[in-house]
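Pasting a structure below so you can have a look.
A single protein chain has been omitted from the complex, and every remaining protein chain is retained in its original position.
Think of it as A, B and C in the order they're written, each chain with its own count starting at 1.
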């Protein structure tokens, strides 16, 4: 990728990358390299680091900066890199954005500040102030489960008039919300609308959404790319078959253990089962113990997710 | 105050200090000095910086460090200083704690990480790991409205067995929860139980609670100290009269404007009305505009909160 | 319709009928007749009375019984009639079910009791006891917004083993939940899965759902039948066009006024604008005042929903 600007809208699969860790404040550097190569081999459109799946809020700023450098260097402009700058502190968001720009990232991603509850007009004013300080274009990120705050459709529409805000990732798991956005943005086709729930990727793209930000694409990037492509091609039979594989990942790998953290724990554990990177989690979470790990590894095998020689998942075979 | 250790339990009024700001990343240094002197003149037991009222999550780490230094220097051990280290990142919590120790603070205060939802056993493991890295004793902080997570009474009891955890501030506004804690801790009288809702200070202390962490004590420290003392003395007539003054502050100064941010905005605005410090708020919030400000200043006057010459509020008169 | 049994699964559009009221405890009988004829002219699959859209919980039992009689008589077995029996009282649910059977209805529909919060095992035991007392087959109804209780996918699967429970209407607006059900029921193709959110009808049917229970079909039954049929035929272009019309109804007619009751008020108002029935609402709600009514009537006109001579909506033209 040599061009300097992002397509508008951006289309395809964006991968919210897991952050491979060796310890509480140490990157698993070889794991990171392997993971990036595995993901890029799947044909994805962009790499999104320091999002929710990347456990960004749990990492030190030192580690976040190191990750930005390493990831951008490893990707080396083969695909655009997006960097999460969601923060409760305006100044730290701006700091991370500058670091991202410097390292060669092409956009930043931001959910609302998540300690204090800001109302929609407060949010809009905050966004106006923030974007004027950012060196890179911004994707909004609707993530009410973690932030407590919904970016209301009308707020997104108003925000889209701020120069520099180019799209939205919706992880609300609320398809009605996504359809409301699609309706509101029918006359602004350049504004990127991405779905964050992989269970909804098929219908989001079939109904005109531009793509998805899918955590499972850390594990099986090709699967999500194929599902995206089948939806673009309106090949309903392929969409259904691939959607079922995604649902199977969700109901197995992400559903081990009893806690809400099972998605993160299961995903990192599965990546470790296939030998890509460590399953160490940032506090307040901790990796699965043996019993759960054995179950995840069994699921990985049953789902045919063991890495083959080409570094890609087995979705083509 | 020359002794090196905190009383167990700690009793009295702890003031969750507002952070005076001149701009987005600049402390209002003269305002900070005036505010600290105003608060200490009220006879409070401890100063708690970088809590919710201090807008800590919204501040840069650079500013947080500067505030710790300035506040500790200004207080100069006249009362203990407590420092909030609540963070989504374990490592940053530890970093701030070390800075606090170095500057002369005597304890740290921590609510659960507030981006990811951790379940009670996950929280307990996190606390065990964290406390072993901390150079200062820790007060837990129950703040479900902002963190989404309740520290369940049994979790608090289990956590109290971790060496270094010495008390809890409860800002749940749930008096049944506080009574449950009192019952659970009846055989651990050294564990400090403080109430965070100023509307509940009277009954919390009457029923055996050790004190309160009251935002209004930025404005009228003497009022809260007198209410605390009346409750300790079981002087119900004084308790009722002082409690009514507190309720009046809550229903006026904290209730201007339509948003959930009215508490922070109203409190900082009132401090500005009486000439103590700037009303600049950290993003995502912004100070009241003229209309609301005029109303707050009028309330301040009607409530007799204008600073007198002695630097204290007028509660004694 | 002369057969005595329902198809398994039931496929198509089920209409959750509005209850036309002349006063607080009086049916608008001529309005009811016109409404039923209007709906049936649209080619729908079944009529569902006494659901949420029918304001059932707000009606007296006397009026509910009268409605059952009148509606069944008017329909006269041209389509199956389903009757809502959701109640906080087990005995009253059974009473209404017997009345429904007697009047000729073919199934009953039930959401969990909605005053006390029952946990999933309690719900399952309740369902076992209830179904054994019912004279008609039962559709479950997932409606967490109103009942506070989610029928978890595993609970639905367990309940499907109770003889007499034949399907589920999901009004959670959570498409992931619906996909989870589809996955769980892949080996039980006779269990009917209907979507309750009209904004999700297209994708629910495209992904294998059996149909929808769409409030808008009171107003424009043909529109929803055509959308259903397009989805069955996998005609994506028609699905998109019809889905957009549905979204338009939602963003206009259902979105007048500031309250959560705008759906009910808007729908009844629109039915009144086109001369079908009264817009009187049961307490605690009240019909729109002139300003909102004028707006709704304007939307009805703009959307081409004015009734034509054939008694059907204008979707075919």
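Operating definition for what follows: a contact is a pair of C-beta atoms (placed from the backbone, for glycine too) under 8 Å apart; a residue touches a chain by one contact, two chains touch by 3 or more.
Note that the structure is predicted; figures quoted are calculated from it, not measured.
Visitor: Among the chains included here, which ones are touched by the excluded chain in the whole complex?
Guide: Its contacts among the visible chains are B, C.
Visitor: Pick out which of C:10, C:27, C:59 or C:108 touches the chain that's been left out of the picture.
Guide: C:59
Visitor: Identify the residue among B:17, B:111, B:200 or B:269 that touches the chain left out of the display.
Guide: Among B:17, B:111, B:200 or B:269, only B:200 touches the chain that is not shown.
Visitor: May I ask you to list the residues on chain B that touch the chain which is not drawn?
Guide: 173-176, 179-180, 183, 197, 199-200, 202-203, 206-208, 234, 236, 240, 243-244, 247-248, 251
Visitor: Tell me which stretches of chain C touch the chain missing from the display.
Guide: For chain C, the residues touching the absent chain are 24-25, 52, 55, 57-63, 88-92, 95, 112-119, 122-123, 125-126, 129-130, 145-148, 258-261, 264, 282-286.
The rule we apply is simple: only the chains that are shown with their structure count from here on.
Visitor: Could the interface between the copies chain A and chain B be described as same, meaning over half of its residue numbers are common to both, or is it different?
Guide: Same: most residue numbers at the chain A-chain B interface appear in both copies.
Visitor: Taking each chain's centre as its mean C-alpha position, how far apart are chain B and chain C in Å?
Guide: Averaging C-alpha atoms per chain gives centres 51 Å apart.
Visitor: Taking each chain's centre as the mean of its CA atoms, how far is chain A from chain B in angstrom?
Guide: Chain A and chain B have C-alpha centres separated by 37 Å.
Visitor: Mind pulling the chain B residues that touch 2 or more other chains?
Guide: Residues: none.
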